[in-house]
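One structure follows; several queries about it will come next.
Shown here: the complex without one of its protein chains, the others still in place.
For subunit A:
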Amino acid sequence: MDLGNLGLFKLMSRKMGWLTQRQEVLAQNIANADTPEYKSRDLKPFTFRDALTDNRRLTPSATNAAHLAGTRGPGGIAKDQKVRDPYETAPDGNNVILEDQMIRQGQTVMDYQTITNLYKKQVAMIKSAIRTGS
């Protein structure tokens, strides 16, 4: 049995992928907190629709060892976007607010913990189902 084919597991792994990507985008924002003209970005919120439809980008297959893999791998699940209503913009055009980014990161980590706990619980449930069967 492939756990990846089960609806719930598929859903959870997609959400985990989204959270991972969000963490990446937020880390880029924080790294560029003092870069002039840098605009902070975030992912589009994870919606139920995204969860159900497989909108992963197609990747060209490499048939020769010399083919390049490309910069955006199959991991690019969600599109990122510029933050539309920035709270504050510095005179140099940078609108990264560290506090705001920290909150977003905190949310991401918490959500990730929730999902991994859920994952573990689900596995435990399947395990106990198997155990009672034997």
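Here is the rule we go by: contacts are C-beta pairs under 8 Å (C-beta built on N, C-alpha and C of every residue); 3 or more make two chains touch, one makes a residue touch a chain; residues count from 1.
Just so it is clear, contacts and distances are computed from a predicted model.
Taking the options "Multicopy suppressor", "Aromatic ring-hydroxylating dioxygenase subunit alpha", "Flagellar basal-body rod protein FlgC" or "LAO/AO transport system kinase" in turn, only "Flagellar basal-body rod protein FlgC" matches the UniProt protein name of the chain that is not displayed.
Looking at subunit A, the residues touching the absent chain are 16-17, 19-21, 23-24, 26-28, 30-38, 71-73, 75, 98, 101-102, 105-106, 108-109, 112-113, 116, 119-120, 123-124.
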